[in-house]
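A single protein chain has been omitted; all remaining protein chains appear in their positions.
So, chain A:
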């Protein structure tokens, strides 16, 4: 008798769990359907851009501030899972993301297209040893890289291979806060870091940082092109019915990039808050960041070159193949 009770409870619990899962999924579906309806009344609602805490956030902040009230708004993502959930749940029609992540999502069948590229280069290999000026001086030394298998890792490997230093320079991996702390503590000496966090570190050490590699310059020297890093992507289904909104967004973002490059002013303060760093740090980082607006069709050759290099070293980082023409908006 006792055991029957136990089994009944167990059955009940498991069916309850299944039910919760199923209804949970039903609710998300309804939400998806609502968001997908293009209805004419949808346009006054704010258009959301999901962006990471990367340089692309700075023009976005400017745009949010200067455009008519509530036309565009920003939401942030930190981990790749958040981005994925945002796309899947239709939380926003626009997403800023590293280009390889976008290509990978596209390869995985997510409905996105590249709208424009806005951040180039902005990544450096630095050393605390003032004598180190060349990559070749780092033989038998260890360079710390944020994120194994990401673009910083792949681009460093590409550079080492090009200079015939493969296997001579050791690579180790960590996350940015840990690398910064270890640099500050002096336990490690060489690292690859992106802006604007690098400027925060420069300021802390009062300029004792030796810049060994500017990835943008190296890339330009090798290919005669800029090194594309971050792009804004659009939900393809949404794009079909919102051409005017997209045109407006593109114009607005392009203008924002121009303004930030000329005189960031008030924007810097807001952006600095979003980054969680002092305004002075962000101001000093700005000259080290290459913010440049290029629409999908203009940027296409550069993006294809970049993804081609990633494909050679780590095919999985872009989903196994260089995306076709449909990846670029307006084709």
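Some observations on this one:
Keep in mind that, in the parts below, contacts are C-beta pairs under 8 Å (C-beta built on N, C-alpha and C of every residue); 3 or more make two chains touch, one makes a residue touch a chain; residues count from 1.
One rule holds in what follows: contacts and distances are computed from a predicted model.
Hidden from the displayed complex is a chain whose UniProt protein name, among "Putative cytochrome B561", "Electron transfer flavoprotein subunit beta", "Stage V sporulation protein AA" or "ABC transporter permease", is "ABC transporter permease". When the omitted chain is restored, the residue from A:181, A:251, A:312 or A:331 that touches it is A:181.
If you put the hidden chain back, the residue from A:148, A:166 or A:298 that touches it is A:148. Residues 3, 7, 10-11, 14-15, 17-18, 21-22, 25, 29, 80-81, 84, 88, 101, 104-105, 108-110, 144, 147-150, 172-174, 178, 181-182, 185, 187-188, 316-317, 319 are the ones on chain A that touch the missing chain.
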